[in-house]
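As you look at this complex, bear in mind that one protein chain is not there, while each of the others sits in place.
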Amino acid sequence: MDPIIATFIEENIVPNFNYWIYVILMMIGLYAMITKNNLIKKLIGMAIFQTAIILFYVSVGVKDTANIPIISHHGSEHHQMTDLSSETDSTKEIHNTIDKDKYANPLPHVLMLTAIVVGVSTLGLALAISQKIYKSFGTLEEDEILNKLRPGGHD
Amino acid sequence: MILLFRKRPDAREGVTFLAAFLKLGMIFMMLPLVKEGKILHFRFGEILPGIPIEFRVDGLGMLFALVASSLWILTTLYSLGYMRGLKEHDQTRFFVCFALSLSATIGVAFAGNLLTLYIFYEILSLSTYPLVTHNGDKEARSGGRTYLSHLLGTSVAFVLPAMIYCYVKSGGDLNFTDGSLLSTNIGSDAGLIVLLAFTLGFAKSGLMPFHSWLPNAMVAPTPVSALLHAVAVVKVGVFCVIRVFTGVFGTDLIEELDIATVISYVAAFTIVVSSLIALTQDNLKRRLAFSTVGQLAYIVLGVSFLTSNGVTGSAMHIAMHAFGKITLFFCAGAIFVATGKKYVSQMVGLGRQMPVTMLAFLLGSLSIIGLPPFGGAWSKWYLFLGALEADQLAMAVVLIISSILNIAYLLPIPINAFFRRPPQEDGQVETIKIKEAPMACVVPLSITAVGGLLLFIFPELGFELVQLITKK
Amino acid sequence: MKIFGLIAVLVVGALLLSATSDFPDWRDKDSPANKSPVSSFYIEKTEKLTKVPNMVTAVLADYRGYDTMFETVVIFIAGIGIIAVLRNFDGPNSSSIKRENNDEGGGLLARFTCSLILPFIQIFALYVVAHGHHSPGGGFQGGVMLGASYILAALAFGLSKAKDIFSERRTMIFAAVGIFIYVGWGVLCLLFGKEFLNYEALDSILPGDAKMARSHSMLIVEIGVAFTVTAIMFSMYSNLSTRGRLSKGL
Partner (left out) sequence: MTEHFPVLILLVPLFGALIVVLLGRERPDQCWVTSLISLGVSSLISFFTIIAVLSGKVQTLRYRMGGWPESDGYEVGIELRVDILAALVVFAVTFVGFVNTIYSKTRAGAEVRGKIPFFYALIQLLIVGLCGIVMTNDAFNLYVLIEITSLTSYALIAMGNRRAALSSFNYVIMGTIGASFYLIGVGYLYIKTGTLNIDDIRMVLGQNDLWEHQSIIVAFIFIMLGVWTKMAFFPLHGWLPNAYAYAPSMTGTFMAPLMTKVMVYVMIRVMVWVFGNEFVYSSQHVWGEIVIWMSVLAIVAGSLLALARTDIKKILTYLIVAEVGYMVGGSWLAEGIGQAGAFYHILSDAAMTFCLFIAASIIVLRVGDSRVNAFDGLFRKMPLTMIGFTVGALSMIGLPPTCGFFSKWYLISAGIEAGHWGYACALIFSSLVNAVIFFRIFERAYFGKISGVKEDHFPSDSDANPDIRIKEVPWSMLVPLFIASGSVILLGIMNRGLFEWIQTALKIMNT
């Protein structure tokens, strides 16, 4: 293979191929949203689009050597000593300081939880609207709908 | 004090008269102060950073306000007769707008800075629109459309940006000064553009190519056209131009930048062309309208000479032409009321029927033409001097030519009216009974006609006021 | 049209890719996002400050609880929005859903299986809600499961029967009450003189100290979230599957 391309892949794509994947996914979705004629296909594109962004965010928070962001060595003794934890805080901190490289970055997960919910809501509402459109126009193909509107509407 | 000027007599003529006399009285109250050469200021809240709504009474404004308010009374009286005579509809609306527009005129006259000027200018345009379209028929509507589109359009398109340009350049100050608002460092091109924007933007001054609203506005009832063409609107236009020359730029700056000649050429062109067109008009009011265009161009021309005589001439011409032209319009209206005739060709022999009116018409036209012993003579004379002083002989020639043209298109009317017999009734000339327009119409027009005479005999007041600005 | 769309998409993609060159590498633990004080604060201090080992839950319900509140509101909006758009109340069976015999969901087997597994699904859902502090889970996940259980019931026994359990009015009340719990809890903190959603204010009425108060309050708001999500999920399904008539299911 052409060495230039090879080096390009080496330097740009491999180290952060997650971005490439997300961008490609997003382009697919966006293309569907813009050009598809069927409303439901548009919505599918929308779902892909949002999923791509979610992928992007989550991939930001990944560290190697990192686990899910839940304190693992969280022993059961901790529960009993909650009441007197106040004075033993300092000592506890000493003998289990939390190595932050062992845990993934929680923030993107939280954000994406929100983003997922938003996506679901949007999708649901959009489906409802498209159902209403189908009820009143009898079709979900954009061009047919516009044809139906031609005589009546001034647009 | 000025607030009172803006009061709207919602009721009928009584209130209108009251307001008119109040206004006149107040102006006379201010007169002596102004004559002592001091400048009165009334400022209201600042509406833009550094720009208050400000009123500033100086000589020029005083002169204009005097003319306007005194003629307003007559116009009111006249329109009373006119409206009653023709049983017009919506007289309330008519008088409200009438008073409103006059107040706006006074506001312009006393405006202390460009913004105030602009605001009242727009108010005037809007408040005269219902007057112009008063008849409400198709013709009136189209006339009104041209009227409003010309006036609003030009003012928004030219004046507003020019004004904002000044605002920016002068560091947030728009007050009229005795010197110059703009510093000399603006290039002569920019200066020329701004000046043109102002002069053309105040399209009420009827300079070509933005003059066509004026004949179109003739669809209005005659008192309105009298108001428009003699007192309020057109004079406001030229007044604004004078203000821009003296107050915003300052004659010195214009001289420095050497940008006045363009204006004077435009004016000269307007004078000649409009006079020629006036010759061809058969509708009396349209003829008068075109003559107005010409006369206004005189005023602009006079200012553009940048000499004290020129400015004096212009300022005086505001007054003189006001009296002359309003007389003519009153006459036209009176003829219309009495006989319903609109066209010059119909007025042959009318002199026997309505001698007073036609006499007044004669006087008025003489005054317009500028023959002594009529007020018009003074202003013409000073304009002429100004032209010579600025050694622009071409302009002087233009003045003479146009005066001749004035004679050509004005004098024939009364002459025919008096000395030629109406074609349809040769033989029983003696049987024609005098059938004048209602008293309310005849009185004001005779007053104004005589006023034209008096202005020749006692022009001192005008001169004093004008010298307040020209001297220095 | 298509070609313009393609061009636009390509431009967008090129822009985005052009930026990736100066991004930190993937899985880089020293990328600004990962080693920024914010995330390290979450990782290191969360357990100490809130007694919640699951940072995601803590961040969700406490640090960014304000976000999550609006997230719940978004769900709520979607629910009532769908009703507002789709539901037609002026029908024969607008208020009272009349039973239709041909609307009896799946066959016998399906019904039997569902009646077997439904309880477990719901119990597990409740567990997910409640145990969100210590394991992956929380209000949204649990709520979705709970809603799914009702949807399953609707599929199996027919929508009308499911509606008897979970009528539209009740759905709306559930949804609103869920947010009420969330927001009201925050307002309670307000009344106790601290900032909105500052759960430490409530240690006087909750067992444990201020830190435990945060932990407990998170549970409560998660429950609120679960309420809303459950209700709205089911309402979404029942409206979308019947074009807003709510009469005859799929």
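Letters A, B and C name the chains as they come in the text, with residue numbers starting at 1 for each one.
Just so it is clear, a residue touches a chain if its C-beta (ideal position, glycine included) is under 8 Å from a C-beta of that chain, and two chains touch if they have at least 3 such contacts.
Here the structure is a predicted model, which is why all the values come from computation and not from measurement.
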Where the missing chain makes contact, among the chains that are shown: A, B, C
Residue, one of C:140, C:166, C:199 or C:234, that touches the chain absent here: C:199
Residues of subunit B in contact with the chain not shown: 46-49, 89-92, 115, 118-119, 122, 126, 130, 133, 136-137, 141, 144-145, 148-149, 152-153, 156-157, 160-161, 164-165, 167-168
On subunit A, residues whose C-beta touches the chain left out of the figure: 26, 30, 33, 39, 42, 46, 49-50, 53, 56-57, 60, 107, 111, 114-115, 118, 121-122, 125-126, 128-130, 132-133, 136-137, 145, 149, 153-155
Interface residues of subunit C (partner: the chain not displayed): 15-16, 18-24, 31-39, 41-42, 45, 62-67, 70-71, 73-74, 76-78, 80-85, 87, 89-90, 169, 172-173, 175-176, 179-180, 183, 187, 190, 194-200
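Throughout what follows, only the chains that are shown with their structure count from here on.
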Category of the chain touch graph - line, ring, star, complete, other: other
Distance between chain centroids, defined by C-alpha means - subunit A, subunit B (Å): 73
Distance from the mean Cα position of subunit C to that of subunit A, given in whole angstrom: 16
Residue numbers on subunit A that touch subunit C, as the complex places them: 12, 15-20, 23-24, 26-27, 30-31, 34-35, 59-66, 68-71, 74, 82-83, 85-86, 89, 93, 97-98, 100-101, 103, 105-110, 113-114, 117-118, 120-122, 124-125, 127-129, 131-132, 135
Residues on subunit C engaged by subunit A in the complex (per definition of touch): 1-2, 5-6, 8-10, 12-13, 16-17, 20-21, 23-29, 31, 33-34, 38-40, 42-44, 46-48, 51, 53-56, 58-60, 64, 67-68, 71, 74-75, 77-78, 81-82, 85-86, 134-136, 140, 208-209, 211-212, 236, 239-240, 243-244
